[in-house]
Each structure stands twice: as structure tokens, then as C-alpha cells.
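Sharing a structure below in C-alpha cells format, with a few things to ask.
All protein chains of the complex are present and in place, except for one that has been dropped.
By letter and in written order, the chains are A and B; residue numbering begins at 1 in each of them.
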Amino acid sequence: MLEVRSLSKEFHGVRAIDDVSFDVAVNSITSLIGPNGAGKTTLINMVTGVMPPTGGSITLSGQPLTGRKPHQIAGLGVRRTFQTVRLFSGLSVRENLLIGRMNDLMARSMRSLFLPMKLGDAEGRWRADEVLEMLGLAHLADEIAIDLPYGTQRRVEIARVLMGRPSLALLDEPAAGMNEQETEQLVHDVRRIRDEGITVFLVEHDMSMVMSVSDKIVVLNFGRKISEGTPAQVQRDPEVIKSYLGE
Amino acid sequence: MLTQQLVNGLMLGSVYALIGIGYTLVFGVLKMLNLAHAYIFMTAPFMTVVLIGMGVPAWLAMGLGVVGAALLGAVLYLVAFRPIPREHALGGFVASLSFGIILQVIVVNVWGTLPVRFPAVLRLPDVTLGDVIVSGVQLGSLVVSGALMVMLLYVIRSTRFGRNIRAIALNPTAAGLLGVAVPRAVLMVFLLSSGLAGLAGLMVAMRFESIGAFMGDMYAIKALAIIIIGGLGDVRGAVLAGLLLGICEVMFKAYAAPGWSEAFIWLFLIGVFLLKPEGIFGVGIKTREI
Partner (left out) sequence: MDVLLSEPVQALVAINVLLTLSLLFPFVTGVWSLGMPGFMAVGAYGSSWLTLSMGWGVGPALVCAALAGAAVTLPFALLTLRIRDIYLAIATLAAAELIVLFFSHFKPTGAVMGLTGMPFLETRWLVLMAVGAVLLSALLYNSRLGKALIALGTDPMVASCHGLNVPMLQFASLAVGGALAGLAGGCFAHYYSFISPGNFSFHRTTDILMFLVVGGLTPLGSVIGAAVLTLVPQVITSLEKWAPALYGAIVLLMAIYMPSGLLPKNRLTRWLRPGRARVSPPPVADAMRSAKGGKALRAATKGAHNA
């Protein structure tokens, strides 16, 4: 589904990402791990078009992503969450979810654009309620999103991703700041996403979570790929052990 | 004639530089724009006029005018900048603007909106360079401001105070943790930069022998251009940009079609934004993320 070929990103002589290539299979859960500073968020930024690569290419089911603007890439069915939760301030949970509908509405029903969010776009509102129900957040639909507890905000971010029925979901350190219970819930949510037919690409630090949920793992260190394979394979790879534990 | 224009240009440039230094120093340590700066520039000569009117000897009155400007700067800091947290950059902009306008209104209400005569107190002999006569006042101002700028650059580069300021500009929290008395240093910066503004005001007052409540307005916005062109927070850049722009403006006025001398600075500024947004010395400003 997602093909990354010879991807590179250089900042003033520092190679944040160095000739990285890997594939993400359709409807799989693939994880990217690596020590801090390995370039993981930079990679997601490049996939979503926020940052242009200095070399290499990224393709989504044959469609080139490199060179496109973020909103165009979102239009191709890519959604993401952020390392530090970034919900829209001042908007309720439901409103946060509905923001992603703008493009569809501009193409289909311009009238709804000028109506308040309570009216119009029945399809969107219905979907929003469906997603909130699925994640057990329905009772918080009208709360101001950024006033909610941190763990809940993370789940709202996931709801926001699901809302758009994307083909690819990129999750940037979704388990950050979570306790064990919340992490278990997250694993459950990630599997839910995959069950919806969405391909999941996950960047994470929490090793146990990654090992338990992934179909495939890609390991980065200093911007280079040092390993790729199933959790079992990666766990035994001496290169990986060396980079995490030192020699 | 060219030499005459050059001298005029240097003169204007020095005023721009002195005002620009103040703006850029404050931006460096607070990351906020001090719009009251040009109004302090305007107020200083008025304070001097009041003192002369009270019988204070001219030299002393001018010195006190500079000191008065510095003190106004301190008040400005305490009232308009200190209460505002760092993230509220627009708040600082607006608060300092308000302070400046209050000053201006006070001056307007006391002296009216028309120009006021500034007594020609300095009887300096005119100097002849070749076939050009340079007024003594101009030369004196140039010498004094030049000396001050050099001294300031030295202070920033080589003294502990200068280092403290640079540290605060880079990271105020870290500077504080490393022992720099941040509020005190920032207060000093305000005293210093406002004093310079006052001096610039007096220079202009002596040159034209007239002052007005609105004399600072043009400088207020032009100085914004100067600090961007010179690089935000960069004192060297402010000096060079100020001098450069002063000379160019005078040259344009003398030799080009009318209107270009004023337009030039804005065109240059937009050019800098588009081509080299970090300014002449490249300190770095924010460009868009997307």
C-alpha cells in the first residue's frame, strides 16, 4: 500500500533520514521504532507532505505522494495523529471530527458549508456519531476537546482519524504518556482501526505495545534502516539489540 | 554637493541606527516589538525644552533629557512589558503602542500639534571639508553617535553585561538558571536603548531646530524595516542597515524622482522578506511550515 524508496532528508548537512526503503502492506499494522532522534517523526512528516524529502520517493498504491501538499495527500485517504496531541482548540469533540469533512462538502454540498455544524451534512454527522460510539466517546461529543483529560484527547485524535475512513492511518507515538491500562485500550483501538479495513502505520517507543500489536516492524537508527521483519525476527536481530543496548 | 548629501545621509542614518538599535535590543531579549520607542525619541527634546525654560543650562538640560528618556524606558518596561508573558507577542506590541500614544497625547495637549521651536543652544563652528561646509552640530552629532555605537558594539561583544544580554536573547530560562539576573538585565536594556532614543531625538532637534508631537511617527515604522533588514536582534545589523538606509534615502531624495526616497525603504524591506528573510546577517526568522 505504502512504498518508501530511498527516502532521504537532509537538514543543513545533517542526514535525518538516510536512504530508507520499506513497504507497508495493505490492511496490516506496521510499526516504526528506533531510539530518540532516529528520524521517526520526520518520516511521518514527509509521508503527509508537511516536509519535502531531499531525495527518494513515497508512493501510495501507485500514486506518488512526494511533492504533494498535505491537504492533497489527505484527499488521497491519509490521516495522522501527532506526537503531542493537537486537537483544535475552542472546538468540541464532534466539531473536531467534522472539520475533516470540508473537502468533501466543498465538492458535493456547498450549502452545508454555510450552515452551523448542527445542521446539514447528515452523512458527516452520522459518521461522527458512529465513530464516537465505537470508541466510547459519545457522551463527550459536545465537550470542548482540549479541556478533556490527556488520555481521552488521544482517543479523540484517533476518532478524528477514523472519521475520514482513510486508507492509511499514521499514528505518531500514540502511547506517549499513557499508563498500562490506557495502553491496553490503545492496542484494542489500533486493532479496531485495522478491522475497519484501514492500513495502520505506527511510530512508537513502547516496545511491549509494538511487539504485541504489529504485523511487521521497521527499525531506524541515526536515520538509517537497520532492520525489518516480524516482531520475532526483529527482537533477535543483533543490529537492533546493539543499537538499543549498546555494545 | 555629493559630499554634502553623504553627510546628510550619514546623519539621517545615525538617527535610524540609534533608534533601530533600541528596537533590536528589546526584541532580542523579549522577543517583542517596542513601539513606544519612537515616542520616547520624540518626548526627550520636549523634556529638554521644559528644563531650558526653567533656567537649566543647555548642556545639562540635554543630558537630563537623555536621562529622562532612559527613565521613561524603565517605566515602559515595568508597566507595559513585564506584566505580559513571553508568548503574548502581540500583547507587547499593543501595550507599548498604547504607552507611546499616551505620551504623544500628553505632548499634543501641552504644546499643540504644530512644530515647536527648539533653541539653538550649541554654538559649534562649521567645518570646511574641501568645498563643502558641514555644520558643527551635524559633525558633533555624528561623532557622538558614532562613538556610542562603537562603544555599544564593544559592550555587547566583550563585556559580561553584553554576554548576559546575548544569553537572555538565546534562552531566558537557561540564562536565569545560570545566574543571570534576567529582569535586572532587561531593565538595563530598556534604560540603555531608551537613552539612545532620547539622544537621537535631541540630535534631530538640534539639526532642525524644531520639534513636534508627530516627529517620531515616521521613525516608528521605518525602524521596523531597519531591524528586519539588519536582522532581528542583531545590533551590528541594525547599525549597518540604519546607516545604509539613511544614506540611500537622502540620495534618492536628492537625485531621483520624488516619492522614491520614501518608497525605497518599503521596497527594500519586501525584497529582503522575499529573498533573504534572515536579514543582512542572517539571524533567522520564521517561514511557513506548510
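One rule holds for everything that comes next: a contact is a pair of C-beta atoms (placed from the backbone, for glycine too) under 8 Å apart; a residue touches a chain by one contact, two chains touch by 3 or more.
It should be emphasised that the depicted structure is a prediction, and the values quoted were computed from it without experimental measurement.
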Task: Neighbouring displayed chains - absent chain, whole complex - done: A, B
TODO: Based on the whole complex, identify which of B:L6, B:A58, B:A74 or B:V94 touches the chain you can't see.
DONE: B:V94
TODO: Using the definition of touch stated at the top, determine which of A:F11, A:Y150 or A:Y244 touches the missing chain.
DONE: A:Y150
Open item on the list: One chain is left out of this view; which of B:P45, B:G68, B:P172 or B:G195 touches it in the full complex?
Closed with: B:P172
Task: Touch list for chain B against the chain that is not drawn - done: 29-31, 33, 79-95, 97-102, 104-106, 109, 168, 172-173, 176, 182-183, 186, 217, 220-221, 224-225, 228, 258-259, 262-263, 265-267, 269-270, 273-274, 277, 285-290
TODO: Considering the whole complex rather than only what is displayed, give the residues of chain A touching the chain that is not shown.
DONE: 48, 50, 69-71, 73-75, 79-80, 82-84, 86, 88-91, 95, 98-103, 105, 112-117, 120-121, 144, 147, 149-151, 160, 164, 176-179
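As a convention for this text, only the chains that are shown with their structure count from here on.
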Open item on the list: Need the CA-centroid distance for the pair chain A / chain B, whole Å please.
Closed with: 50
